[in-house]
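Missing here is one protein chain; the remaining ones are kept as they sit in the complex.
Chain nomenclature is as follows: A and B, assigned in order of appearance, with residue numbering initiated at 1 for each chain independently.
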Amino acid sequence: MLTKLKDFASTFFVTGDPLIYGADVAIVLTTIAIVFVLTYFKKWTWLWKEWLTSVDHKKIGIMYLIASLLMLFRGGVDALLMRTQLALPNIQFLQADHYNEIFTTHGTIMILFMAMPMMFALFNIVVPLQLGARDVAYPFLNALSFWLFFFGAMLFNLSFVIGGSPDAGWLSYPPLSEMSHSPGVGENFYIWGIQISGIGSLATGINFLVTILKMRAPGMKLMNMPLFSWSVLSTSVMIIFAFPILTITLALLFVDRFLGAHFFTMTAGGNPMMYVNLIWMWGHPEVYIVVIPAFGIYSEIVSTFSKKKIFGYKSMVFSMMIISVLSFFTWVHHFFTMGAGADVNTFFAISTMAIGIPTGVKIFNWLFTMFRGRIQLKQPMLWTLAFIPCFVVGGATGVMLAVAPADYQYHNSYFLIAHFHQVLIGGVVFGYLAGIYYWWPKMFGFKLDEKLGKWAFWTWNIGFYVCFMPQYALGFMGMTRRVYTYGWDMGWAPLNLVSSIGAFLMGIGFIFQVWQISYSIKYGERDTTGDPWNARTLEWSIPSPAPMYNFATVPHVSEQDAWWAEKQAREAGKRAAAAPALEPIHMPKNSGIPIIMAAFWFVAGFGFVFSWIWMAVAGLLGVAACLLARSFQYDTDYYIPVDEIKRTEASFGRGI
Amino acid sequence: MAHTAVHQASRGQTAAHAHAAEHHDQEGLKILGFWIFLVTDCLLFGTLFAAYVVLRTHTDGGPNGKELFEVPGFVAETFILLTSSFTSGLAALAMNQGKRNQLLGWLAVTALLGACFVGFEVSEFAKMAGEGATISRSAFLSAFFTLVGTHGLHVSLGLVWMTAIMLQLRRRGITAVTRRKVFVISLYWHFLDAVWIFLFTVVYLMGVM
């Protein structure tokens, strides 16, 4: 009995690596600490009532933000481990299979569990406020999306200590990811972690599309809508059309692994190339899904800190919508070397280059907005300014990669690694950081410290170029991606060392940011006005942090940059801040079903990972029970009475 | 600036009226959301179709569609599903006329036809598997079972859902909320029939050609 148990434990838990024992200890200690603090301060009910069951988009946004920052930390640690291993030739720090696991989890986490939730954090925090709405279209579904993401991410991360991590790359190409080559449970964790959070992403796409189309404040025409909301519309469209493709592709891979089917195997007529073809039909739109909201953020920031209306509003809108459609017609550029033929490669080379045109339009619009503006170099603006040159270079190397014949040289080399990190860090991460700095006061009621922020900004930026510029050269020198070590004779040592130094500089930048946040919680400049940047859109017309109902009375909008126009009108004495009539506000009730249902998904996923059918079935039954329970629930909302609104507004110093 | 931008909404409606309108809007909102969900489902099936059409010739020396598919079987399935789509329409019609019992009746007929369809499909699958044509026999069969099975799963889930709605109708009658639910399930049902048209054409008819 005891030996049996021991046997089980030694395969169930990942053993033998000091790093992982460290992680085990850290996980146990953190869990105990959290449980202790919550119990000691009697915060369990508070946590459950105020956060875990909340359907308030602002709180959901904050939970997304916290989760994504944790994932950024894990992804970043993975990156630094890899850069340590590659700093010099023949280092024995990581073994080959461990290195494989680390680049796989790094890539997967950064894109699916860091960038996506950070993006959803900003969607949630900003969009309803910008539209003058009281919540998203489907608040319950919104909470469910978050918890699906959360449990999906947990499932994926669990593979680190239980069962073993996936190691077939961030897109899990077969045949490497098939049973024949990866008989362990790592790939199952990959599949189920992404599937569960993917359902949530899809639902978020639907939710925000409908919110934007249907919940805008009266009078706000689509063509008056702030550009961040437009970017969310564009992204939601892509999510809706791209994520089902991912779901099916991974499902087919799982059917192969679980039921012994032959979609992508090397035998019985299967075709691994079909997987590559399908996954990139999602994969390419996915990179635009994460970058378009960053474009929206830059647009808001450039306009606010140049004190000017955005230049070329209409062309901004059209270019985003064109990108969202065109992004579905370029996927082959990720596998030109598959050899589908000259006609196929030509078509996709041209479509890829075509998508550069609307992107270029946007860059010029930002520049023209700044031209002759009164630019204020606040933190959000700094990151925006850093983004422009970085993205231009990343875009240019992207066009080089799009030249199909030349790609036979660049493909899977460090040139590619440098390119996509340049657009992902310089475009996506810088953008989301800029957005976090910009909207932070709206979330929490205080600004993040400028001085520490500048340190973070410069270490991140210098670190970025030091890390990735050498990699372009390394690519040309023949260094391929996913190699875990190399010899002195290759001549790659100096540039790799430089690159690793840059990576650690970025790590220091992240530490500065953690410091900055902890410092500012106590000492950060408080925002009592609700409009700390003298900004232009509706979210700045209400107090910071926003009250739970957002707007005491629903605003009426008749032009672009509505809040700016209102401020102008008030200044000119055209209108005093109105004393509007209040009405009871209709709100959705909190619900525990989303977190419980997502937990059942986790159980089902875990069961499938280990092929424990009883557990998978139990999980799925739980999910079904939750769905039915919700269907039979009719009492789902309530009204906030007028005096409560009055009291809340008064507490913000806004007498009504 | 001459134009004023943000002025607070005037108190146009009485509160009660506003509440009713809000409820009304919410149901409309859910229907739009459901339409978009259906579009994502289209994409789901589209991807499965892509896998099927690419792999349909990859039989690896195993049986192909011509040997496996039985014309009477799939023609029967087609007409059953088509009829159920029609009866779910009649259910929606009865609802619009406020006839609850008739509505329940047509929904029951629809569900029954749906169950028949699933029964046919299960026995078809069992028969094929019995002949050794299982999901792991060849890429073609993997694609076939997954595509057709996913549709069958959709129909089965629809049955559970339809039953739940029938219970709610019995308990609450036709209200704004139940009305929306019936509307949505009938959309779903028509949609599944529409997907079947392509399965019927691309998988079965082209299979036996």
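In the analysis below, a contact is a pair of C-beta atoms (placed from the backbone, for glycine too) under 8 Å apart; a residue touches a chain by one contact, two chains touch by 3 or more.
The rule we apply is simple: contacts and distances are computed from a predicted model.
Enquirer: Per UniProt, what's the omitted chain called: "SufE family protein", "Succinate dehydrogenase flavoprotein subunit", "4Fe-4S ferredoxin, iron-sulpur binding domain-containing protein" or "Heme transporter CcmD"?
Expert: "Heme transporter CcmD"
Enquirer: Thinking of the complex as a whole, which visible chains are touched by the chain that is not shown?
Expert: A, B
Enquirer: Which one touches the absent chain: B:85, B:110, B:138 or B:168?
Expert: The missing chain is touched by B:85.
Enquirer: Among A:239, A:332, A:355 or A:467, which one touches the chain that has been omitted from the display?
Expert: Of the listed residues, the one touching the omitted chain is A:332.
Enquirer: Based on the whole complex, identify which of A:155, A:268 or A:281 touches the chain you can't see.
Expert: Considering the complete complex, A:281 is the one touching the chain left out.
Enquirer: Considering the whole complex rather than only what is displayed, give the residues of chain B touching the chain that is not shown.
Expert: With respect to the unshown chain, the touching residues of chain B are 21, 24-25, 27-28, 31-32, 35-36, 38-40, 42-43, 45-47, 49-51, 53-54, 57, 71, 75, 78-79, 82-83, 85-86, 89-90, 92-93, 96, 176, 179-180, 183, 187, 190-191, 193-194, 197-198, 200-202, 205-206, 208-209.
Enquirer: Footprint of the hidden chain on chain A, which residues?
Expert: Counting only chain A, the missing chain is touched by 213, 218, 237, 240-241, 245, 271, 273-274, 277-278, 281, 325, 328-329, 331-332, 338-341, 344.
We adopt the following convention: only the chains that are shown with their structure count from here on.
Enquirer: What is the distance, in whole Å, between the centres of chain A and chain B, each centre taken as the mean of its C-alpha atoms?
Expert: 32
Enquirer: Where on chain A is chain B touching in the complex?
Expert: The contact residues of chain A facing chain B are 137-138, 202, 206-207, 209-210, 213-214, 218, 240-241, 243-245, 247-249, 251-252, 255-256, 259-263, 265, 267-271, 274, 278, 281, 538, 541, 553-559, 561-566, 568-569, 572, 574-575, 578, 580-581, 583-584, 586, 624, 628, 631-632, 634, 639.
Enquirer: In the complex, go through chain B and note every residue touching chain A.
Expert: 1, 3-11, 15, 18-19, 22, 29-30, 32-33, 36-37, 39-41, 43-44, 46-48, 50-51, 54-55, 58-60, 62, 135-140, 142-143, 145-146, 160-161, 164-165, 167-168, 172, 177, 181
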